[in-house]
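Sharing a structure, written as structure tokens. Questions coming.
In this view, the complex is presented without one of its protein chains, the others remaining in place.
By letter and in written order, the chains are A, B and C; residue numbering begins at 1 in each of them.
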Amino acid sequence: MRSAELNAMSYLTRSPISVDVLVAEVSSSACGGTCLFLGTVRNGRDEQGVTAIEYSAYEDMVDAEFGRLLADARGRWPEARIAVRHRLGTIPVGEASIAIVAAAPHRAQAFEACRYVIEGVKQRIPVWKKELRVDGSEVWVDPAGHPTAKPSHV
Amino acid sequence: MRSAELNAMSYLTRSPISVDVLVAEVSSSACGGTCLFLGTVRNGRDEQGVTAIEYSAYEDMVDAEFGRLLADARGRWPEARIAVRHRLGTIPVGEASIAIVAAAPHRAQAFEACRYVIEGVKQRIPVWKKELRVDGSEVWVDPAGHPTAKPSHV
Amino acid sequence: MPITVRVRFFARYAELVGRSEAAVSLPPPATVGDVVRRVREDLPGARALPERPLAAVNMKHVKLEAQVQSGDEVALLPPIAGG
Partner (left out) sequence: MPITVRVRFFARYAELVGRSEAAVSLPPPATVGDVVRRVREDLPGARALPERPLAAVNMKHVKLEAQVQSGDEVALLPPIAGG
């Protein structure tokens, strides 16, 4: 089953994400601004005793959809250089589940491209998460109370 | 002269900026989104044979003004945790002159706070740069053709 | 000649149905919505799936009105929670 393999060409990883590697992937002497977004597992006011989140995905589609999403972003910001990595598996509180980096000649492009990609991830990339709680319970996360909403681009 | 000392409490450094250290400064289990901006020395289409930029500053005022700028940002995004470092001295093409990191419970706050701080830096923080070119010439950078414009907040 | 598609279930949907995939056959022409209805009728546990889930065909997001063809991979996707 191909989806079980996370190879070097994938946007997915089961290891901690290296910000340095990702920044190096996009760095260029033509780029003066780099914007990085890190999504990290949270145990905050809105959560109840979360110790970790287990991320799973429709892995082949994640790669296909990331390819389309990044192509969309590059169409909008042709000078931007963008890299992204989404981690799967059990991720403890405080560690990153996703990193997106966009480098561009000017900072506005870098910010906008990075923000565009994370918003696209939230809408389009088929990844799911299950909260693992201190009491041993497990809860699928249903974001934003829109359980059957379709992504707006469909 | 106090301005010659760059101590641990300063927002200034003469060494390469460590992104990891800065991210660690703001990380918190209550924060699910972290936005990092890196400004790097560029040798792109708009530059001519730049090999490095020499950054100088009114150092005491940089620290005072960064303090006020970050207080403004924290007033707007009370849940955000923000750290910033500006490098001075001669910085080669491709290396970072500034890093700003904002962590917040939700990503919108992180992006907005990070962007607010870099825009404030461009308006308010008394730092200057001189391009060092391959032909040996040196040119002060006068950004955006507004040589005597006052910062809008004055 | 019936249309046969491979249906895949993910995350909470896979738990509800108790399996990660199934082969579904139905008469042409058929839409993704037809596949969902057939799945909800035929598979134990699948009644708990929403009537109008997110869906993808061959790894692209589609509406439930999209046509399916034999050999398609139809995926039923719980609400996306990536990032």
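One rule holds in what follows: a contact is a pair of C-beta atoms (placed from the backbone, for glycine too) under 8 Å apart; a residue touches a chain by one contact, two chains touch by 3 or more.
This is a predicted model, so every value here is computed, not measured.
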For the chain not depicted, the shown chains it touches: B
Subunit B, residues in touch with the chain not shown (by the definition above): 39, 55-58, 60-62, 64-65, 86, 97-98, 118, 121-130, 140-143, 146-151, 153-154
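Basically, only the chains that are shown with their structure count from here on.
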Centre-to-centre distance between subunit C and subunit A (centres being mean Cα positions), rounded to whole Å: 25
Averaged-CA centre spacing for the pair subunit C and subunit B, given as whole angstrom: 50
Residues of subunit A touching at least two other chains: 39, 118
Residue list for subunit C, restricted to those that touch at least two other chains: none
